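Omission of a single protein chain aside, the complex is shown with its protein chains in their original locations.
Up next, chain A:
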Amino acid sequence: MNASHPEQFFKTLKALYSSSSTRQRSAVHVRLAESFLTIHFSRPEIKAYMLSSLSHILIDNVHSAAITIYCFDSPLLTTFPWQGQNYGVQGAIEGFNTPRFQTAYQHGSGAVMMYDHDTKEGIYWVKDFNDIPYWERSFPFRTILHWWSRDTTLLLLHAAGIAQKYSSALLSGKSGSGKSSTTLSCLLRDDLQIAGDDYVLVDTETSMLYSLYNCAKVEWDNLERLDFLKPLVDRNIKEAEKAMIFMHDTCTEKVMQKSRLDYAFVPVVCKANKTTIVECTEAEVLKSIAPTTMFQLPSGQTETFKKCIALTKKLKPYRIELGTEASEIAAVISEFFIQKRQVL
């Protein structure tokens, strides 16, 4: 396969975006840690659909963006410059991932994503925006942002983030570990905030935690147990496998934008009578943050692993052995932060 194909295909996609109606196009700017992202949308429907989870970090103007993304749909792209055998794991397209370009196909949405490390431009294309699945709304452009972060000290981490005043903790772990329900229990306390439920941005050098997405997802079954969440659920997304809560819309004061990251909590579902937070090991933290981050996002697993190691060594590691009551869990977390602040 010709090495220029990724560049040619990238130009093809960008030209396709440029051919969309100028009257319908718009651009928004988003704060990404201490940098900025500009997203160009081909039409308002796509913009409205994809921005919900980023609405809390929208800003009016930027002098210069660290990354630009073109997001559009078009039925005009009917063939691809690759063959069936080139579809690799996690959708990475063999021959189209070079030091400069990254390319992946997204199962479920049919989207094609590309990123040019030289120009710092990304493309998210889909044939019809109605094909974009509900879950893409909760963490839009995560793959492109993951690619962009390769050349920065930032890590797009599959973890939740919770905070009290100026200190925060990661809640790590794969789906089903109790991460989301523990994170959302923090909504019950005035003194706790949430940086994210599923993905957060972390600067592995400065140990700053940044919110990226304000959407939280919870299993429909769990809503009976966590009934305080029911009024917050977006009922317009009926086809969703999980209930979605866009916190910026429903409880904006609970969304924390950035905080110093001090702790890592590894949640363990014990169904104990009482929630306890006990010291654990760095190895436990690494096991809970690295594999799930490495294998959720295509390419760059070795670099992601190294960043996870660097981050693990900066955080104080704890295991949170979960009780069954959300209010009790939140109270224990709150008390933990208070006690740690008193020690400092």
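Methods note: contacts are C-beta pairs under 8 Å (C-beta built on N, C-alpha and C of every residue); 3 or more make two chains touch, one makes a residue touch a chain; residues count from 1.
By definition in this document, contacts and distances are computed from a predicted model.
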Hey, which one's the missing chain according to UniProt: "asparagine synthase (glutamine-hydrolyzing)", "ABC transporter permease", "Coenzyme PQQ synthesis protein D (PqqD)" or "Cytochrome c-type biogenesis protein CcmE"? "Coenzyme PQQ synthesis protein D (PqqD)"
Given the contact definition stated above, which residue among A:290, A:315 or A:332 touches the chain not shown here? A:290
The one residue from A:76, A:89 or A:278 touching the chain left out of view is A:89
For chain A, the residues touching the chain missing from this view: 78-84, 86-87, 89-90, 105, 107-108, 110, 174, 281-283, 286-287, 290-292, 294-296, 301-302, 305, 309
